[in-house]
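Shown here: the complex without one of its protein chains, the others still in place.
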Amino acid sequence: MPIERAGLTTRRVGPVRLLAKMRDAFAQVPLLGWLLGALAAVIVERFAGYPLALDVGMSEMPALFGLENVFGQPALIPGTILYVLLIYLLPLGIVAWLSSWPANWLAKKLLRFPQRISLLIHLALLYAVLSQWASLGDYRVLLLKFTLIAIIVTLSLNVVNGFMGEFSCSHPGFMALGAYAASVVTVLCFVHNKILGAPLLPHAPGLLIFPLSLMVGGLVAAFGALFVAIPSFRTRGDYLAIISLAFTFIVKSLIENLEIVGGARGFMGQPDFASLPAVFVVAALSVLTINNFVRSTLGKALNAVRDDETAANAMTVNTRRTKMTAFLFSAFWAGVAGGLFAHVIRYVNPGSFGILKLSEVLAMVYLGGLNSVVGSIVGAVGLNVLMEALRPLEILKWIVIPVLLILVMIFRPTGLVAFREFKVEEMLKPKMKPPER
Amino acid sequence: MASFLQNVINALQAGSFYALIALGYSMVYSVLMLFNFAHGDIFMSGAYIGFFISSGLVSLAVAGLLPLPHWLILALTIVLAMLATSLLGIIIERIGYRPLRNAPRASAAITGLMIGIILETGNLRLFGAARRNFPALIETRSYQLGGVSITNTRIIIVVVSVLLMLALHQVVRHTKWGMGMRAMAYDYVAVPLMGVSGSSIAVMTFAIGSALAAAAGILYGIAYPVLDPYMGIIVGWKAFVAAILGGRGSVIGAALAGFLLGFIEIFVATIFPSTVRDLIAYSIILIILTFRPHGFFGEPYSAQLRL
Partner (left out) sequence: MALVQVHNLTVYFGGLRAVHDFNVVIEPGQIRGLIGPNGAGKTTVFNLITGIHQPTEGTITLDGKSVVGLQPYQIAAMGIARTFQNLRLWRHMTAIEHVKMARYSQLSYGLVGAFFGTSKRVREEAETEAIAMRLMDMMGIGRLANEVVTNLPYGVQRKVEMARALAASPKLLLLDEPTAGMNPEELREMVQVIRQIRDRLGLAIFLIEHRMKVVMDLCEIIQTLDFGEVIAEGMPEEIQNNPKVIDAYLGKEVVI
């Protein structure tokens, strides 16, 4: 913008003007346009990825946007950058920009229908992008599944730790309960197990039973949450942290002693029900319901209880019901996530639900940001991607990541994207032309 | 009766470790309102540092360069390891916790967990995954007293622990530093206003707590000579829960709760199979905490975690 000041004007120099124009152009691309662009990029990769990778010197297509080459094979970095540019960024940018007019038109048209329709279309597109991207390798599928599950876990923990401001260490316990409960249901129904006996049902109803088993997992976890929620009526802060920690230890110990599910050796044989569409749908559901909840006045009551419980009480807020809801709802999704996890790797053992898991889930929440749905997604995706990108460092990864997190804690104690609202309507609407300067 | 006494002795030993570690947790919590989740791994680091010092001294002795008697090696190990580990504790306080002095306490808790992971990983990287054996510095001798068999290691461990706790008590009650720590436990805002550096007291608290954890680590190495990098998680978290059971602001409470935990563990194991030992111990503690959340000797003051 030219600034006039006593006859002095500043002109924008060429490249800066170009960038500004590009930024304006891209600002007009609605979410629909970006999704179309992403779809184009993954399709390009499907056809041109492998040849191009070979051309720039890689032996195969980069599994994770070339991030693994940053530490693994630094010599390939220039080639990787070229790859990312040509395969991902260029198609994304071009198609997004080209489609901005029709995408805006479509977004505007969709405003006339209930928001659900627009949401479904966007989700379907997102799924198309993700599944196409993942179709080029098992590694990608697994990573995507783990990341989606991590989103559910992080989001559910944020409900209690971020929105309600407690320091709950009970999440690994909830996940364990859900994992085992869901596994028992599916194995009982479909698998021949030494202790549990022959399968009860033929394979066909698997599609129906799996969501049911996840719900059972969630409900069992929610039941377990009573043991943390009820003490929370009387105590807060540190003492609740201790009680929730004891809960996690007790759950772990309990499972280790249950021979019927394999005890400390673990439980295996879960049927292969956790397909990518299944995991995606569950993750999307969790994001939607949790976001809906925290944006409602009923959900904001969590914030009120956190910031001043006495005032909340005096303002008609049923603080007990609020705490109960938060813990049970959070535990439910943790249990569902646990169930998904058990069915993705088709093995579950109590050892994976201890202090290390606690550190991992807390890290994701605090990295991404408290009291923020976007923050949880950022934290979950960020940590998972980071762990994969740093894989070449092997064990040093476990020094880099904690150090990173400590730095975040020092400079942004509540996380990277804390207290940010996730307004679905904003995301789905058409983007208008910016006002003329 | 004899086996009961036997169990009492075992419980005293088990309790000693928990008590020494719990003291460190409790001190830091009282003075700095901070859960140092890295403390269990400081215990582990102390054990490994002790392992290296003692192994080094033993090799020197064997090679004839520094022929010290075993009891002297043990004493030196304990002293040097305590010093080195308290240095580690001071570094951790300076780098990890001091910048977060004014941050929400939850952030400090996360930092503690991360520091713990760094210590464990550092250990794995430096020493590999193979387990290490603590050198045998004490010739085990069994004494028979009316049907009860007591090994000298057990005696040494309990005696050393109690001596350390008494020493701590002296420091807290009768020294200037101890007074500073007690003052900060009551009101950490007022202390700097009285011209006493809150940071120095913080450093002192961490140093003493870490030293005690190191002592516990070495004694643990003597009792159970196999070390592994995750021993901090197994032992340290139980001690943490014991510290809470003892109550905020109470050093005596932490020590007593540590011994209580030892007793619960050993005596539960006599009745129930050992696999459910942890389960029952934690359940008992959970029940106690539900009805008395501030522990045995703590004040019923509920610290709020503010964002």
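Per-chain residue numbering starts at 1, and chain names A and B are given in the order in which the chains are listed.
Note that a residue touches a chain if its C-beta (ideal position, glycine included) is under 8 Å from a C-beta of that chain, and two chains touch if they have at least 3 such contacts.
Just so it is clear, the model here is predicted, and its values are computed rather than measured.
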{"item": "Chains still shown that are in contact with the chain withheld from the display", "value": "A"}
{"item": "Candidate in contact with the missing chain, chosen from A:R46, A:K300 or A:K431", "value": "A:K300"}
{"item": "Contact partner of the left-out chain, one of A:A53, A:L157, A:I243 or A:A312", "value": "A:A312"}
{"item": "Chain A residues touching the omitted chain (full complex)", "value": "289, 292-293, 296-301, 303-304, 306-308, 310-320, 325, 329, 371, 419"}
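We take it that only the chains that are shown with their structure count from here on.
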{"item": "Euclidean distance of C-alpha centroids - chain A vs chain B, Å", "value": "38"}
{"item": "Of chain A, residues touching chain B in the complex", "value": "161-162, 165-167, 231, 234-239, 241-243, 245-247, 249-250, 253-254, 256-257, 263, 306, 354-356, 358-359, 362-363, 366, 370-371, 395-396, 398-399, 402-403, 405-406, 409-410, 413-414"}
{"item": "Parts of chain B lying in touch with chain A, wherever the complex brings them together", "value": "35, 96, 99-100, 103-104, 106-111, 113-118, 120-122, 124-125, 233, 237, 240-241, 244, 248, 275-276, 278-279, 282-283, 285-286, 289-290, 293-294, 302-307"}
